[in-house]
Structure formats: structure tokens, C-alpha cells
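Every protein chain of the complex appears in place save one, which is left out.
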Amino acid sequence: MSNNPNTSTHYVAPLEETPLVAIDAVNVGERKSNLWIDAWRDMRRRPMFWISAAIILLVLIVAFFPTLFTQVPPNDDCQLSNSNGGPTGEHILGFTKQGCDVFSRLIHGTSTSLSVGLIVTVLTTVLGILFGAFAGFYGGWLDSVLSRAGDIFFSIPYILAAVVIMSVFSAYRNVFVISLAIGIFAWPATARVLRAEILRVKQSDYVMAARALGVSNFKILLRHVLPNSIAPVIVVTTISLGAAIVAEATLSFLGVGLPNSTMSWGNDISAAQIDLRTAPQTLIYPSLALSITVLAFIMMGEVIRDALDPKARAQR
Amino acid sequence: MAGYILRRLLQAVPVLLGTTFLIYFMVFAMPGDPLLALFGDKAPDPALLERLREQYHLDQPFIVQYFLYLGGIFHGDFGTSFSGEPVSAILVRTFPVTIRLAIMALIIEFVGGVLIGLISGLRKGKLFDASALVVSLIFISLPIFVIAFVAQFVFGIQLGWVKTTVSAGAPIQDLILPAFVLASITFAQLIRLTRASVIETEQLDFVRTAYSKGLSRRRIIPVHILRNSLIPVVTYAATDFGVLLVGATVTEGIFNVPGVGRTLYQAIVQGQGPTVVSFVTVMVLIYLVVNLVVDLLYGLLDPRIRYVK
Partner (left out) sequence: MSDPTRENLPQGAGAQEPLLEIKDLQVGFQTTGGMVTAVRGVDITLMPGQTLAIVGESGSGKSTTAAAIINLLPGSGRITGGSIRFNGEELTKYSPRQMEEIRGRQIGFVPQDPMSNLNPVWSVGFQVEETIRANGIASGRKAVREHAVQVLREAGLQDADKRLKQFPHQFSGGMRQRVLIGIGLSSRPKLLIADEPTSALDVTVQRRILDHLETLTRDIGTAVLFITHDLGLAAERAEQLVVMYKGKIVESGPSKEILENPQHPYTQRLVAAAPSLASRRIQSATAETAHHALGDLEYAPTKVTEGLDLIAAAEQRLEHIPAPAGDGPRRPDAIVVKDLTKIYKLRGQKKGAANTITASDKVSFAVEKGTTTALVGESGSGKSTVAKMILRLEDPTSGAIMIDGVDVAPLKGKGLLDLRRRMQPVFQDPYGSLNPLRNIGNTIGEPLQIHGVGDRTARRDRVLELLDQVALPQTLITRYPSELSGGQRQRVAIARALALKPDIVVLDEAVSALDVLVQAQILKLLADLQSELELTYLFITHDLAVVRVIADNVCVMQQGRIVEAATTDQVFDSPQEQYTKELLNAIPGAGITLGV
């Protein structure tokens, strides 16, 4: 602009430079968008999403169809002469102390880890949503009772609690019992996250508007409040799936997890620790399988978190 | 502030009662003989069994048992271990070692985690930040025992820099590797949390106002950005202390550190149920106390909590 408008004189910009546009015109040409549509668009652009999705898919396939990946039986074909042996043509990762095929045990142990992860996650999510939703939405004495209960469960680190439970139930160690032992003390984290989010969402004007319309309380919770508070729960859930797998492995490692007859990564790691010097492969491969699986779930959780949180998106 | 402390202390009472009750309930309200269940397939010595029955007042109704047990805890009586030594005596012996290890780990965790998180947050999107994010993600995914074994293997066996196990007196130099291993589990979370907190704080209005007042970046970073970012970090550290306790159990077990954690670890591995329960109770109490202390600290960090209108 060359014509310097000295501010003490009255300057008017030529209309063609700043044509008036319609006030508040609707741009119907825009793509559809809401939280979930935007999050999906955001996620699918990221390599981290596809990498973790691929790993999770692979782990699922391995868990359900282990025989697709190995023909070697994990338990029945063990020969002590192969004890801690190195890789051979058919046994690509070598042998355990018992002379079992490391790769086969790895493949067949997948479903154990995954089952525990899934059962714990379903349990903590259901309990967390029930406690969190009712405490947050209805408030009052119900909130006090539920929140205090959550505080108490939250105050016992869930692995320590599981150690005690598994010690008591030493006669009944199986996938369900261990999942219960972990899940019963792990739900308050989910409940807290949901409760905080519901407390925020229920202040919204759209909840008040729904109330003024005569929508019943429960319907408001289901239709307006829960869908808008569930995003952080999904993040916590995905990450806790990884954490549950670690918890099972830790318990098995400590010897209070699944019995030795059950194939699991934790058991294999536990059994291999004595031979760390002589046969590191027996320890490293199950550890690697465990870590990569957990990493995939945690990465997925992070990707979802970033995609669902517009603030985080703006920060990148 | 006094009112705040009092309120927090009062709030801790039901949680304390609740947690001890819950543990006791899990163990002793089960049908059948809880002691036999605790011993699993190992047939215990009848004399020991009798002593334990007496110690846990198993001839009394359940609720009476609990209150007698609770009374015992208040007098520092956590029961007797397998070897016949009182748990409290073991605690006196092992606690200093664990404290030493925990303090070393906490220093590593906080100095490293907060510093890396701060730099990451301030250099968001740069190479340093990207690598810190990737590395921390990997550490979060690794179970503590895997980290411990890898560290033992690499630094102890391959490089031979440190001893793979800790000597009897647990001297500081022997504890360095276990401390790093212990710190590594929560360290990575701390980096991510500090980073997120720094990024969020940096965009707050008062930071811009601080710049507009003519303050230098060198002053604004510690005084206005880091100081405020620490509030959520400290809260997190408290809740994550439980992970640290479990981590200490595993780490002390693997590195043979003669602390509280190893005692619990050995009791678990050897299936000594009653000792496990005693030590878990002790750890839960420690966790409660630490959380209470951090809550009080939180009041110092955030004046909005200190002075309730």
C-alpha cells in the first residue's frame, strides 16, 4: 500500500481491495467433520498408526492360528540333548533348557498373553465405566461411596494385589484367575479418567438443553454424556491392554502367575533367567516378543490420544 | 494450610482402613483354611501352622481377627516370617538399603526425566524431541525384568563394568546399575509427562505476559514454565510410586540387593504366603504414606490449593 494513511486524516480503503463477503455464510462445500471423523482422518495419515495396527493384527493372527507359523510342537517334541542349543535349520531360534523349540513356544505362548490382556481390559473397562459413569453423572452420595471405593482399590498397586490373590489361589492358577487378579485392582484408573471427563461434559449447555427438553436422566447419560466422555477411556484402555500383558508376564516371572505347564512368554523368561550367561537367546526372544506386542498397543494408544485431542494436534 | 493438612490426614484414614481390610479380606475370608491355601502344595510344619493360627487369631470371628491384626500393625507388629524372625526386625535390617536404592533411583528419574522432558518440550518437533519420544516409548513398553536382564547382560557380562549382583553391604557403587534400572520404568513416563506439561504451559497467557513485561527467556523458562509444569508431574510421580515399589521388588530380586524388595521377592518365589502378605501390607502402607506426603507437597506447589477461599 503506497498511499500512506496518516491517521489524522480520514482514510477509506478502496472497496475492491477488501470486498465485503456475506456475513456468517455457510460453507456447505466443506467435508463432513466431527470428533471421530477428524480423528480417523488424522490417524490414517500417520505411519505410527499403520505400524502398530500391523503388529496388533499379526499378533492376533498368531494367537488364533499358531499352526500357520510353525509346525513344530512346542512341548511334546522336546529333547534334553538339545538343551540350550543354538539355532538349526528347522529350529530358527534355537532351544530352551528343556530342549524345546524357542520359536514354537513363542508362537504358541502368544494366545496366553493376548487372552490375559483382553480379559483384563474388558474387565477394567466395564468396571471403570460403571463406577466412573455413575459416580461422575449422578454425583452426591453415590459419587462419594463409589469414589472412596475406587480410592481404596487404587491405593493397592495392582501387581502387589495380584501377587497376594495369586498366592491365595495357588491351587487355581489359570488365565481367568490371573486376569481377575489383575483386573480387580486395575479398574480405578479407568473410572477416574471417565469420572473427571463426565464431570466436565455434564456442565455443557447441550446437557442442560436436553434436560430442558425433558430427556430423561439416563437417556442424557447414554446419548449425550457418555459418547462425549468416552475418548480418554479408549486411550487408557488401549494402553492398559499393553500393561496387562506386562502384568501377567511379571507375575509369571515371579512364579505366582500361570503354572509352568501353560505356555506363556513370562514363564519362558522366568525359566531362562538362570542361563542368561550361557544361552541368552532363550531369554531375549520371548522378551522381544513381549516388548514388541506391548509397544504396539502403547503406540496405538498414543496415536489415538493425539488424534482425539485437538489441542495435541495443534501442538504438533 | 493447617486446615488443608488436617483434611488430607482425615481423608487418609478410611483409605488406610479400607486397604488393610481389603488385603486381610482377600487372604482370610476365603472358605477353607486360608493358611493351607497360602502354602499351596508345600506341606507346612504343623508347629509353624499352629503358631501362625495363633498369630492371625484364626480362632476368632473374621471381623475380630481383622481388628486384632490392625492393632498389631499399629504397634509395628507385622507378623513373623518363615524363618521365625519377626517381620519388623527384617524391616529394620533391610529398609535402609531400599531407601538408599530408592533415593538414587528417584534422583536419576527426576533430574533426568524432568530435564529431558523440559528440553523436549521447549524444542518440540526437533531432532532431540523426536528421539526422546521414541526412546521413552520403547522404555515404557519394556517390562522391568527385561530391562534388568539386558542391563545385567550388557553392563555386567559383556562389558564387565559392574558386578551383576550387589555385595553384602550394598555399597553405593554397586547400586548404580540397579538404580538406573529401577528409574528407567517411570523415567520414560516422566519425560513424556513433563514434555506435555511444558508444551501446554508455554502456551498459557501468563507466559506471554511474562515476555511482554520484558523478562528474558532465561528467567521465564525456570520461573514460569518449569515451575508450573511441575504440578502435574509431581501428582503423577505419586500415583506411579506403586510401579516403583513393584519395580524395586523385581530389581532387588534380580540384582540380589539386600533390601525389603528382595525379601518380598524371595518370599513370593519360594511361595511363603504369610510373609508375602506381611510385606505387601508394608508396601501398601509405604505407598499410602508417600501419597499423603506428595499430597501435602502439592499444597506447597499450588497456592490455589493451599488457600481455599
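Order of writing sets the labels: A and B. Residues in every chain begin at 1.
Criterion: a contact is a pair of C-beta atoms (placed from the backbone, for glycine too) under 8 Å apart; a residue touches a chain by one contact, two chains touch by 3 or more.
All values derive from a computational prediction rather than experimental measurement.
Contact with the omitted chain, checked across B:L215, B:A238, B:V269 or B:L296, is made by B:L215. Among the residues B:D77, B:E200 or B:D302, only B:D302 touches the chain that is left out of the figure. Only one of B:N228, B:T263, B:S278 or B:N291 touches the absent chain when the whole complex is considered: B:N228. Interface residues of chain A with the unshown chain, by the touch rule above, are 1, 4-13, 15, 17-18, 20-21, 23-24, 26-28, 30, 32-38, 204-206, 208-215, 223-224, 227-228. Residues of chain B that touch the chain left out of the display are 3, 203-206, 208-217, 219, 223-224, 227-228, 231, 301-304, 307-309.
Just so we're on the same page, only the chains that are shown with their structure count from here on.
Considering their complex, residues 14-15, 18-19, 22-23, 26-27, 30, 34, 37-38, 40-41, 124-125, 137-138, 140-146, 149-150, 152-153, 157, 196, 199-200, 203, 239, 242-243, 245-246, 249-250, 253-254, 265, 268-269, 271, 273, 276-277, 280, 283-284, 287-288, 291 of chain B touch chain A.
Interface residues of chain A, counted against chain B in their complex, comprise 148-149, 151-161, 163-165, 167-171, 242, 246, 249-250, 253-256, 269, 273, 276-277, 280, 283, 287, 290-292, 294-295, 298-299, 302, 311-312, 315-316.
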